[in-house]
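To start, I am sharing the structure in question, which I have written as C-alpha cells.
With one protein chain removed, the remaining protein chains of the complex are shown where they sit.
Naming follows writing order (A and B), and every chain is counted from residue 1.
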Amino acid sequence: MTEFLQTLTSGVALGSLYAVLALGFVIVARASGILNLAQGSFVVLGAYLAYALIHQAGLPFWAGVMVAMAAVALFAVLLEAFVLHRVSDHFAALLVTFGVTIAVAPVITGIWPGDSLNLGDPWALSVLRIGGIGITARDATLIPITAVLLLGFFLFFRYTRVGLSLRATAIDSEAAMAQGVSTRFVYGISWGIAGALGAFGGIMLSTTVGGGVRPGLEVYAFLALPVIILGGLESPLGAVVGGLIIGIVQQFAVSLVPESWGSGFSEVVPYLVMLAILLIRPAGLFGRREVRRA
Amino acid sequence: MNAPVAPLLEVRDVELRIGGLHILRGVTFDVRENEFFTVIGPNGAGKTSLLNVLSRIYHPTAGSVAFDGRPLLDVRRTGLADLGIARTFQNLALFEHMDVMDNVVLGRQRLMRSGVLTGAVWWGRARREEAEARQACEPLIDLLGLGDFLNRPIRDLPYGIKKRIELARALAVEPRLLLLDEPAAGMNDEETDELADWILTAKRELGLTVVMIEHDMGMVTRLGDRALVLDFGTVVTIESPRAAIADPRVISAYLGDETEEADDPTATGTVALGISRDQDRKAKHA
Partner (left out) sequence: MTLTTTGAALARHARGRAPRLFDTPLKKILAIAFLVAIIAIPLNVADSYILTVLTTAAIAAIAATGLNLLTGYAGQISLGHAFFVGAGAFCGQVLGGQLGLPFLLWLPLSALFAGALGAVVAPFALRLKGPYLAIVSLGLVFIGIYAARNLPTLTGGLNGTVVTAPVSIGVLDFAALRVGPFLLSREQGMFILCWLVLAVILLAVANIVRSRSGRAMQAFRDHDLAAEVLGARRLPTMMNAFIVSSALGGLSGGLLGVELQYIRPENFGLDLSIQYVAIVVIGGLASIWGPVLGALFIGLVPVIAIRLADVLPFISKPGEQGGVSVSGFGLVVYGVLIVVFLLFRRGGLISFFRRPGRRRPLAPATTQAAAAASPPDPAPGITTHEEGHSL
C-alpha cells in the first residue's frame, strides 16, 4: 500500500510539473491560436537565468526565481511583439517558434557550459517522510505551488477584467475588439504568462533532485506535448488533469515494468500514452472535435 | 405546368442553430430543374448559411433537403461533386498557391482516377488524364476570358479575375446544380454585366440549375426566375424578383422598420430599395 501511495505521490509531483509546462502551451494557444514551440526556449532561459542570478550574481534563491520568471516573461512578450506579430499564418508560426527554440538552446548552453550546474535551490536532496511515504522537499513544495497557481488561474480567468478579456479574445477577437479589448494587450499578457510558466517549469526541472541545470531542458517542454493531446490544446483544465494523469501513469509504468524494458522507458511513456489516446479518443478528454459542422 | 415534374431541390423546414444563435428557421422552398433561383435579403439574414447547408458545410439542426429525389443530408461533403453540385464562395476559396489552370482543373478532381503511384510514373494514365482534364477546361477558360492569366500567380490577380476563376472551377465540375454566393460582389457595372452574360451562357450550355445569393438587384432581376427573400433566417416570400423588390415586406426587411419611399423598381441596381449603388458598394468595401 505504501508503495502504491509512494508511486502515486511521485506521479502527482511529476504531473504537476507537466501541468505547468502544458499550461504555457495552452495559454498561448488560446490567445494566438498557435502551438508555441518556443515554450521550450522559455524553459531553458528560465533555468539558466535563474542559475546566473543565484549562482553568479548571488541573489537569494526565490528572488532569483522571480527575476528569472519576469525576464523570461519579458522575452516572451518581445518575441510575440516583434517576431510572431509578423507571421500571418499558423503554419509559419509553428515553424518560427520551433526555430526560436532551436536557436536559443545551444547559445544558452554555450554561454553556461556544463553537464549539470547547481541551481542552488533550498531543497537540495532532502526528502520528507510523511506517514511512511518519502517525498522530496522539492515536490512537497511544487505540488502546493502548482495548486495555488492553478487556483490563481481559475480566479483570474473567471473574475478579473483582464482574464475576461483573454477569454473574450479567444472566442471572438473582433467582437472583443469592438468591446474595447486591446488584442495587443491580450497577446502580450498571454505570452508573458506563458514565459513565466515556462521559466518556472525550467527552474523546477533543474533543481538538485531534478538533475541540475543542464543541456536538453527544452526537450522536457516537448514532453508536455502529449498532455495537450490528452487534454486539448485550448483547455487549461485539460492541461492540469492531463498532466496529472500522464505523470501518474508514467510513474506507475516505470515501477511496474521489468528492467529488461531498458533505459529511457520513463521518458517515452508520455508519448506512448499519447499514441494510445489517439487510438481510442482522438479529441482527448477535454478538447472537442473541431467544430466541423457537417 | 403540365405533368408535375419533381423539383431538383426540395428544402423542408430547415432549422439551423449554431452556438446560441438561431440562424435558419423553418426554411422551406423548392428549386425546379433549370430554374434560376435567387436568394436575397439583408446582411446577416442567413443566406450564406443556407448555401452552406446545401453544400454540406453545415448540418441543419432539423429539417430535410432532397436533391434529385434523394436525401442530401445523408451525403458527405466530398460526395457533392459526384452528385453534381458545385459552388462558389462569398470570400473566395481559391487555392492561392497554385496557378489558374491548376485551380480550374481541380474542378475535374472527381472525374480523375490516377493515384500517387501512377502520378509518380506519369507516363500512361496520369499524363492522359491531365491532357483530358485540361482539354475539358479549355472552353471554360475561353468563356470566362481567363486565357491571358493562365501562367500568372493567382495572388497578384485582380479580385474580379479571381471570382471568374472560382466560377470556372465550379463549372469544371460539370454540375447540375450551381450554388453562387454573391458572385458580383466587388464588381463594377461593366464587370457585373459581363458576369451575368457568362453565367447565362454557362447555364444554357451546361443545362444548369442555379441558386444564387446576390445583393445586386440588377443582376437578380435580369437573371432570376424567382427570388427567395430571407430575413432573420425566415423566408419572407418567394416570388418573381421584380415583385420581390417592390414588396413592402421585403423593403422593410432591408431597411428595418422604417418605411422609405421606394424608387422605380425597374431601375437597375439597388436604387429600387432606396440604397444607392455607390453606398452599397462602399459599405461592402468598408
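In this text, a residue touches a chain if its C-beta (ideal position, glycine included) is under 8 Å from a C-beta of that chain, and two chains touch if they have at least 3 such contacts.
Since the model is a prediction, treat every value here as computed from it, not as a measurement.
Q: Among A:L8, A:M66 or A:V87, choose the residue that contacts the chain missing from this document, as touch is defined above.
A: Considering all chains, including the one not shown, the answer is A:V87.
Q: Identify the residues of chain B touching the omitted chain, counting contacts across the whole complex.
A: Answer for chain B: residues 18-19, 21, 23, 43-44, 46, 48-49, 52, 55-57, 77-82, 86-87, 89-99, 101-102, 105-107, 109-110, 112-116, 118-122, 126-131, 134-135, 137-139, 141-143, 145, 147-148, 150-153, 155, 169, 173, 197-198, 201, 205 touch the chain left out.
Q: So that we can see where the missing chain sits, which residues of chain A does it touch?
A: 26, 30, 33-35, 37, 83, 86-92, 94-96, 98-107, 109-110, 113, 150, 153-154, 157-158, 167, 170-172, 174-175, 219, 222, 225-226, 228-229, 232-238, 261-265, 267-268, 270-272, 274-275, 278-279, 282-283, 286-293
Here is the rule we go by: only the chains that are shown with their structure count from here on.
Q: Go ahead and note the Å separation of the Cα centroids belonging to chain A and chain B.
A: About 47 Å, centre to centre.
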